[in-house]
Structure formats: structure tokens, C-alpha cells
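Missing here: one protein chain of the complex. Every other protein chain is in place.
== subunit A ==
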Amino acid sequence: MVLITLVSSDEQNFPVERELLKQSGTIETLIVNMNLDDEDTDAAAMPIPLPNVKGDVLEKVIQWMEHHKGDPVKEGDNEDNNAEIVVPQWDDDFFKPAMYGSKHLELTVAASYLDIKNLLTLSCKAISNTFKGKTGPQIREEWGVPNEFTPEEEEAIRKENEWSE
């Protein structure tokens, strides 16, 4: 089993199975550019620096990739029926503990930076699910957003929203 070492922004080393990294477009490109797949290259001696991802976030990314090992990797930008995407139970449980904190947001940013399309899609969908069926004040409270509307402004928006069922 070939291992490739990823180095986080806080200098933590993560030896990762080569196969898992196929899920990341960014790392895959780096592997090709650094010739790490060549038989003559000592991949273990050439760690891949990831200056935009902290160790604790990278650890979560690797955990997610391990669970999704072998899943088909999406090609190109997906513009499927996004409203209908379902977050599988395992992923929901994976995201939930850190949902309203910065950890989940950092994981989403890492998924974008590392170009892990499936993780990014599910992570974005999980964020959008936090709005589902909630009122404005509930969303404010859960995401820690201050209320800056005057009662008149809030009423005006409510009135505009009235045309729908």
C-alpha cells in the first residue's frame, strides 16, 4: 500500500493511502506534477504541503475520505437538482456535532480548496438544511447573526413574502 504524506498548515503530518487521495482534485494534480506515482520516486520522502488546511480540519477530511473510499468521483461542476440532494445518515452524523460552529465551515472551505466535489456538495447541502423550516429569528439564533432590522423593515419584508403560499 503506497502512502503519501500530507502536511497541514500547522505542520502536522498525515500519511494517507494513495487510493483515498483520488477523491481530491487538488491533491491529484499535485501528485501528478510531483511525479509521485512514478516507480522511481520515493513518495514517502516527498510530503505534500497543504498551507490552507489546519491539522484538525485535515484529520476530518481524511476521516470522510476513508468512509467514502471507492465512491465514484464527480466530474465537472454539478448542477443537478440541488434541492433534492439527500445527505446520507453517516454524513449527517459526521457533520452535525460541529454544524453551527466554525469547524464545519472550515471543513467546507477545505473541501472547496482540496476540490473534493462530493464532500463539498454534501457539506453545502448540510448547511442549507440548517435553514429548512426555520423562521428568521431561529436562523439568527442558531448561526449567531445579529438582528439589525427595525420592526417596520421586518414587516415590509413579511408583506413582500406574502404573495406565496
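By our rule, a residue touches a chain if its C-beta (ideal position, glycine included) is under 8 Å from a C-beta of that chain, and two chains touch if they have at least 3 such contacts; residues count from 1.
Throughout what follows, contacts and distances are computed from a predicted model.
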Omitted chain, identified by the protein name its UniProt record gives, among "Exosome component 5", "F-box domain-containing protein", "NADH-ubiquinone oxidoreductase chain 5" or "Small ribosomal subunit protein mS23": "F-box domain-containing protein"
Residue of A:Pro51, A:Gly70 or A:Pro146 touching the missing chain in the full complex: A:Pro146
Where the missing chain touches subunit A, by residue: 79-85, 102, 105-106, 108-109, 112, 120-121, 124-125, 127-129, 131-137, 139-140, 143-149, 154, 157-158, 160-161, 163-165
